[in-house]
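Data first, discussion second: the structure below is written as C-alpha cells.
The complex appears here without one of its protein chains, the remainder shown in place.
Lettered A and B in written order, each chain numbered from 1.
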Amino acid sequence: MPNRKDDVYGDHISGKFNDELNELKTQFLNMGGMVESQVEQAIQSLVDSDGQLAEKVRLGDKLVDKMEMDLDEEAILVIARRQPTARDLRLVISVIKMVADLERVGDEAKKIAKMAIKLTEEGQAPRGYVEIRHIGTHVLSMLHDALDAFARLDSEQALRIMKEDKQVDEEYQAAARALLTFMMEDTRNITRCMMVMWVLRALERIGDHACNIAEHVIFMAKGEDIRHSPMEEAERVVGR
Amino acid sequence: MNTMNSTVTSNNETTEAPAVPVQDERPAETIIQEGVTVGSPYADDPKFKLRDVEVFYGESRAIKKISLDIARNEVIAFIGPSGCGKSTFLRCLNRMNDSIDICSVKGELMLDDQNIYDPKRDVVELRARVGMVFQKPNPFPKSIYDNVAYGPRIHGLANRKSDLDDIVEDSLRKAGLWNEVKDRLDATATGMSGGQQQRLCIARAIAVSPEVILMDEPCSALDPIATAKVEELIAEMSESYTIVIVTHSMQQAARVSNRTAYFHLGHLVEVNETDKVFTSPDHELTESYITGRFG
C-alpha cells in the first residue's frame, strides 16, 4: 500500500479523490484553528477586559459560520461524487458532525466575548478570573489536542481527551460551588458573578465539544461508535 | 499503536503510542493468513457448508483453503479485485468448473449435508437445484417461451402443455417480465433489450425451481435502469431463494446483500454483515479495496 509520511490515510487510486479528502481535512483543521483562536481571544478579552478584542471575536463568529457551511457543502459533494465507504465514509460523516461541534464552540466563544463586553462596561467581576483562566487553558489544550488527534488519527490521544473532560467537569463544579458561596456572601455581585458563571459554563461546554470531537476521532480510527458508552468500553475499543 | 491495523494483526501491539503513527510497510500478501477469515464466515444450519475448499488449475492454486457457510435465504455478495477467485469459487457451487479439464476441486463442499463433489452425484440434479445467471445475458436464440420452458422440458417437470404454460407464466412473473412480454411470448429472445434478456435468464433459472441461484456479475453488461430492476428482483427473490452474487460494483454489493465476502488472491479475507463491511471492515485489505486504494 502506498504510504506518505504526512498522510495517515493512504493514497487512493483516484488522485482527485485524495485531493478532495485532503481538502476536507485541511479545511476542517483551518476551521479548528480559527475556532481555537476565537476561544483564546475571547478568554483573553474577558480576563484583560479588552472590549475591542471581544468585539473582534464577536464578528469573527460570522467567519466560523461561513466555514461551517463551506465544509458541509464540500462533504456533501464528496459523498455525491465518490460514494465513500468504510474509512472514507467515516471521515466524511465525522467531519460533518465535528463541524457542528466546532461551530458550537465558536458560538460559546462568541457568548464569552459578549460577557467580556458586558463585564468591561459594568466593571470586572470581583472573583472567578483565576478559575476562568485555569479552565480556559485546560479546555483550549483539549480542543487543540482533539484537532491534533484528528490530524494524526490518534485514538490514544483522543481517549486521553475524553478522560480529561471529567477533570474539566470537576473543575467547573468546584468553581461553580466557590462562586455560589461568594454570591451568597455578597448579594450585590450576583449579576456579574452570574456572568462569570455563564462563561465557566461556556468553557465547560467547549470541553464537552472537544470530547465529542475526540469520540469521532475514535470512530474514524476504529469504526466503532463509543458515544454514550462507558469509559471502559472506549478503552476496550482503543486498546484493540 | 498502529491506528491503521486491523484485528488480526494488531493483537501484539503495545499500548505505548509512538509520536507519529507508522503504517504497515509489509506487502499486502503477507497480511493474509491462509485459511483464516476475519469476521463471521459461519452460520447455523447453513445451506452450503464449505470447508477448506481448494481449486487447482493444473499446477496453480486458484482458491486457497476457503471455509464459508452460506445461510438459507440470504443474499451473499462476493467481492474482490479481478482474478481473486470469486467467480471460480462461485462456479464450484454448481460444478460449472467440471467442463474445464485441468480444473480440480478439493475440500468439503456440502449442500444440505450432501457432498456436491461426490463422484456418484448427478451434476444435472445439482444444477437443477443450484441455478446460475451469467455475466452476459445469454438467452437461447429461440422464442421467449422456449427459453423459459427449456429447463422444465429437459427435466420433465411438466407433463402437459398447460402445466408448462403455468410454469412459464409464473417464472416470468417472478422475474418481473410477464407484463412486458405476455403479448409476444413467441418473439425471439435475442430481440429484447439487455436488461430484459438478463431478467429472462433469471426467469429461465427460476423455472426449474432451484433452491439457490448463483449470479456471476449479472449486471455488468446492463445500464443503470436495467441494473436497478435486476437488483429489485434480487431483493424480492431473496425471500424464497438463497442467492450468491459475484459483483464488481461495491455499491451493488452494499445495496443487495446481507453479507459480503471479500476475496483476495484466492483467499477469503473477510466475511461480515454487509453494513459492517461498508462502514468499518475488520480487515485492512477489505478496507483498502472498498475505499478504492487498490484494486
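Side notes on the structure shown:
In this section, a residue touches a chain if its C-beta (ideal position, glycine included) is under 8 Å from a C-beta of that chain, and two chains touch if they have at least 3 such contacts.
The rule is short, and it goes like this: contacts and distances are computed from a predicted model.
The listed choices are "NADH dehydrogenase subunit L", "histidine kinase", "Phosphate transport system permease protein PstA" or "Sporulation protein YqfC"; the UniProt protein name belonging to the chain that is not shown reads "Phosphate transport system permease protein PstA". Considering the intact complex, the chain excluded from display touches B. Only one of the listed residues, B:201, B:222, B:256 or B:269, touches the absent chain: B:201. Contact with the omitted chain, checked across B:67, B:94, B:196 or B:260, is made by B:94.
Shown as candidates are B:42, B:57, B:150 or B:178; the residue that touches the absent chain is B:150. Among the residues B:139, B:176, B:218 or B:266, only B:139 touches the chain that is left out of the figure. On the side of chain B, touch with the chain left out of the figure occurs at residues 94, 96, 99, 101, 123-128, 131-134, 136, 138-141, 150-151, 154-155, 188, 190, 201, 204-205, 208.
Just so it is clear, only the chains that are shown with their structure count from here on.
Look at where the CA atoms of chain A average out and do the same for chain B: the two points lie 46 Å apart.
Taken together, the chain B residues at the contact with chain A in this complex read 1, 3-4, 7, 10, 15, 17, 20-21, 23-25, 28, 250-251, 254, 277-281, 286-288, 290-295. Across the complex, chain B is touched by residues 1-3, 5, 8, 10-14, 17, 83-90, 152-157, 221-224, 238-240 of chain A.
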